[in-house]
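Omission of a single protein chain aside, the complex is shown with its protein chains in their original locations.
For chain A:
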Amino acid sequence: MATTEEIRTDLAEIVNEVAGVDADDVQLDKSFVDDLEVDSLSMVEVVVAAEEKFGVSIPDDEVKNLKTVGDAVAYIERASA
C-alpha cells in the first residue's frame, strides 16, 4: 500500500507531465485551478493518467470534487484501499 507521500509524488509527476507545473509545487494544500492553474481539460488528462497509474476509477462526477491535490490523494487512497 502506497503512502500518502508516495501517491502525492506520483501525482505531482503526472501534473508536471500534463500541465508543465513544477512537481515541487504540487503539494497537498494546493488548489489545482487557483494555485497550479490546471484547467478543466488538463484535469481530465491528469485524472485519466492517475487512473492508469494507481489502478483506480475516477468518474466525471467525482472530478469536480477534487479541488486540491490533497482531495485527489485522499480519493486515490480510498479508492485503492
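By our rule, a contact is a pair of C-beta atoms (placed from the backbone, for glycine too) under 8 Å apart; a residue touches a chain by one contact, two chains touch by 3 or more; residues count from 1.
We take it that contacts and distances are computed from a predicted model.
J.: Name the absent chain by its UniProt protein name; which of "Beta-ketoacyl-[acyl-carrier-protein] synthase III", "Peptide/nickel transport system permease protein", "ATP-binding cassette domain-containing protein" or "NADH-quinone oxidoreductase subunit D" is it?
T.: "Beta-ketoacyl-[acyl-carrier-protein] synthase III"
J.: Of A:Glu45, A:Glu62 or A:Glu77, which sits in contact with the chain we cannot see?
T.: A:Glu45
J.: May I ask you to list the residues on chain A that touch the chain which is not drawn?
T.: Residues of chain A in contact with the hidden chain: 39-41, 44-45, 47-48, 60, 63.
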